[in-house]
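For reference, the structure I am asking about is given below.
Here the complex is missing a single protein chain, while all its other protein chains stay put.
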Amino acid sequence: MTILIFLLLAALTVGCAIAMVAQRNPLYSAIALIGVFLGMAGIYVTLAAPFIAAIQVIVYAGAIMVLVVFVIMLLNVEEEVRRPIRLRYLIPLGVFLAALLFAETAFIIYFIETSAYNPPPATQSNVGLTASVGTGLFTKYLLPFEITSLLILMAIVGAITLARRVPALEVGGRRMQAATTESEKPSAAD
Amino acid sequence: MNIYFGLQTATQQFADVNLWLLMPELIVASAGVLVMLVDAFTKRLDQRWLTGGISLIGLVAAAVSCVWLWTSWTGPTEAFFGMIVLDRLRLSFTLVFLVVSALSVLLSMIWVEWERLPAGEFHALLLFATAGMMLMASGGDLVMIFLGLELLSISTYVMAGFRRTDVRSNEASMKYFILGSFSSAFLLYGTALVYGATAMANGTPGTTNIREIAQRLDTALYPPLLFAGAAMLLIGFGFKVATAPFHVWTPDVYEGAPTPVTAFMAAGPKAAGFASFMRVFLFGFPFVVAAGTAQRLHSAWIAVLVVLAVITMTVGNTAAILQSNVKRMLAYSSIAHAGYVLVGLVAAGAASDLGQRNEAIAAVVFYLLVYSIMTLGAFAVVTILARSGDRRTEIEDYNGIGFDSPWLAFAFSVSLLSLLGVPLTAGFMGKVMVFSAALDQGYVGLVVVAVLNTVVSAYYYLRLIVVMFFRERSGAWNAPLVPASMAIALALTVVGIFYLGIFPGRVIEVFQASPSVISRLLGT
């Protein structure tokens, strides 16, 4: 039963992932991505991590993807024009590398499955439960949690800096502008 | 001291909080926030002096607190349940980062105005990046290291694209972002695999704490996963420090990014990458005598690093010869130097003796300090000569400037000679330290390759000196004005290069004086 559910969810996830890459319309891609997130949330549920699953749905599939879809619609992004593919040799190479990666993974998993080690007994693990996540965040993972806030703050600053419309400096800049143009004589190289 | 203990006991049972141990990082991050606030509430008049000044003060204060931690240091300590460790490795690397950032602030103070860029944001990002680097050195847990790395990376992506009107800058930022995310994914996946692999048979979940990983290697449930995880961690760090074949982003990004940012990227993130690299691999997958998973893992990564070191040095040096753009050439040179550092890293990893390991670690830190100073010196000159918009970075642009800007040319030559490793400069000392550490471990072949590579590197470093002094100038050229902040930065680098080259003793002593955290780890 668990295996059946897993296979279904895995098929959803992988299928959506492929669709996301293959789609030429960005909106379809975004929706396919939501499918990926939902499939993964399902897998988390089967792994007894309901909190993570809920967060996955609320934050990723909900908040973030809605934002993405808004942006796509606001910008009115057209369907990607089919361009002649440059660097054609990358396609077979990519296929080959993917196969290689798959082979390596299979190799590792095969040997783990057939190894002398037995998996640990299926005890009642509390990893991934709301309570354990909450406790972790405020005890052991307090510092990483706080650092994440710093990370987000910095990311906001960076995003605004890159997205802001006007070149900022007006005062003070003029003086330097004059100085630089003065010392910049056109040379033969230019 | 009472307050100190009071704070500690009250919070310890919940989260093992010890803010004193986090002091330098806190100061730098707070300075970053302060810079943003000040920037928001002041008129934009001479703003760069204000934000730059605050940044510098913050960095100096962090250095002071770091020295304070150092002097009151009684041995390796941990806080936040092992998220933060205090040991030699952290302290010495923290000082390197602070030096790099302070010099970068000096370099960028006037530059942001030349380019008409928002100074406040730039300095804030620089400080956040510094905090990230410091966390990468102080994190005792893979989670912390990853967060530090992201903090550093994202701010660097933004800084690389800071000159928004310049298409090259945008391109560099984009390339760096895409490939950087790609490598971060490896790092994260590697962390996950190691976590999974270190689960124990009694049902205890895995761990991301480096000290615990080291203890659990031999009892790991899934050794192949552990190996795959280690490989992915290696790839992630390999990208950050630009070892071949994960160096491919470096030339394009260094060339396209604004020069002061390139200077910072070539020095800071590389050193930070090495800090985490050493922390994870030396302390997480350490040398052990007894045959078993741990021993296997150790021999595997050492063997890989030897090969990577050889490839990295060779690729960096040979490709640098072919460049006609100075920034690109210095980018390849930075790749080559990563290779030299890897030689030291191999020595540190292979050392079975604790004393030798600490010496090798000190050698690597010393090399990175030296490398940062000389690279920043070189890029400082490139910044000044490139003028606004980074327009003059071809080698021909340096034709014959030696006699019109003798001081600039002198500073540049000193940096280049030091990068080449001419005796009496810091670069020579760094190489001697790193190579002698490798010789101590019996890596004669590796050292021979490294020395051969330095011979090759002579060609391209000297070519620039030749161009500056032995060639006539093509086209009109005015000696650039060197602003005071830049002059200070250049003077500091030149003095630093000679000081570390002639009297390196004291600094080396500081870096290696007492046993680092590993002594306790191996002792248990």
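List of remarks:
Just so it is clear, A and B label the chains in written order, and each chain counts residues from 1 on its own.
Convention: a contact is a pair of C-beta atoms (placed from the backbone, for glycine too) under 8 Å apart; a residue touches a chain by one contact, two chains touch by 3 or more.
Everything below uses one rule, namely that contacts and distances are computed from a predicted model.
Per the UniProt record, the chain missing from the shown structure is "NADH dehydrogenase subunit L", taken from the list "Urea transport system substrate-binding protein", "YCII-related domain-containing protein", "ABC3 transporter permease C-terminal domain-containing protein" or "NADH dehydrogenase subunit L". The hidden chain, counted over the whole complex, makes contact with A, B.
Among B:A62, B:V100, B:A437 or B:L464, only B:A437 touches the chain left out of the display.
Looking at B:L59, B:A131, B:L188 or B:M232, the residue that reaches the missing chain in the full complex is B:M232. Contact with the undisplayed chain is limited, among B:L37, B:A201 or B:V466, to B:V466. In the complete complex, the hidden chain is touched by one of B:F80, B:F162, B:Y195 or B:W249, namely B:W249.
Within chain A, the residues in touch with the undisplayed chain are 86-87, 90, 93-94, 97, 100-101, 104, 107-108, 111, 115-116. By the touch criterion stated above, the residues of chain B touching the omitted chain are 167-168, 171, 174-175, 178-179, 182-183, 186, 223-224, 226-228, 230-232, 234-235, 238-239, 244-246, 248-249, 251-252, 255, 293, 296-297, 300-301, 304, 315, 318-319, 321-325, 355-356, 359, 362-363, 394, 403, 417, 422-424, 429, 432-433, 435-437, 439-440, 444, 447-448, 451-452, 454-455, 458-459, 462, 466, 469-472, 502-505, 508.
FYI, only the chains that are shown with their structure count from here on.
If you average the Cα atoms of chain A and of chain B, the two centres end up 26 Å apart. On the side of chain A, the complex with chain B involves touching residues 104, 108, 111-112, 115, 117-121, 123, 125, 127, 138-144, 147-148, 150-151, 153-155, 157-162, 167-173, 176-177, 179-180, 183-190. Considering their complex, residues 14-17, 22, 29, 32-33, 36, 43-48, 80-81, 83-84, 110, 112-114, 116-119, 121, 124-125, 128, 131, 135, 141, 143-144, 147-148, 150-151, 154-155, 157-158, 161-162, 164-165, 173, 199-203, 205, 221-222, 224-225, 228, 387-388, 391-392, 394, 396-397, 474-478, 480-481 of chain B touch chain A.
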